[in-house]
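With one protein chain removed, the remaining protein chains of the complex are shown where they sit.
Our next item is chain A:
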């Protein structure tokens, strides 16, 4: 994958309550413990109440915490509408990795969007994207609360983090979570799914 090896910019998008912040913290801690600089910026507050959430993770030679639009190497999305909202962050040739979860906002009177519609629009825009069946994977390991670990695993599986963070360090952090077994199983399943979409440099 065509990343500048000095740094990697990741923008995570999703819905409040999906566990983005935990996933980002684990990634950042694993990086720092391995000697790689990490900055993780969160948008909190109102977003916790089911609103759109964005977390920026920058690894390597970085001094400021926000990823500018058009400069994310990877947009890691936990929900498909939020994936579309995250697209403007992608750099040319960057990759959108999204869960297949689709959650319509609870605003009355909305016309429901469909996955196929979203995928067609992404294709039309020329975005390189990979859809991960995150809920199915999480349910397979016994907890739909572990979707975030599936997505973190998928990110690892694609190889996007190679040279910045060793998977072993992330695995160790996942093991510190409550319900470690389920989270770890979800993480491994994510790696498997992500490696099928392995990004080649």
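Rule of thumb we're sticking to: a contact is a pair of C-beta atoms (placed from the backbone, for glycine too) under 8 Å apart; a residue touches a chain by one contact, two chains touch by 3 or more; residues count from 1.
Operating definition for what follows: contacts and distances are computed from a predicted model.
*Asks:* Just to verify: the chain that's not displayed, which of "Cytochrome c7-like domain-containing protein", "RsmB/NOP family class I SAM-dependent RNA methyltransferase", "Indolepyruvate oxidoreductase subunit IorA" or "Fe-S-cluster-containing hydrogenase subunit" does UniProt list as its protein name?
*Replies:* The chain we cannot see is recorded in UniProt as "Indolepyruvate oxidoreductase subunit IorA".
*Asks:* Among A:85, A:140 or A:171, exactly one should touch the missing chain; which is it?
*Replies:* Candidates A:85, A:140 or A:171; residue touching the omitted chain: A:85.
*Asks:* Against the chain that's been left off, what residues of chain A make contact? List them.
*Replies:* Output for chain A: 15-16, 25, 28-29, 31-32, 37-52, 61-71, 81-82, 84-85, 87-88, 90-92, 104-110, 112-113, 117-118, 121-122, 124-127, 144.
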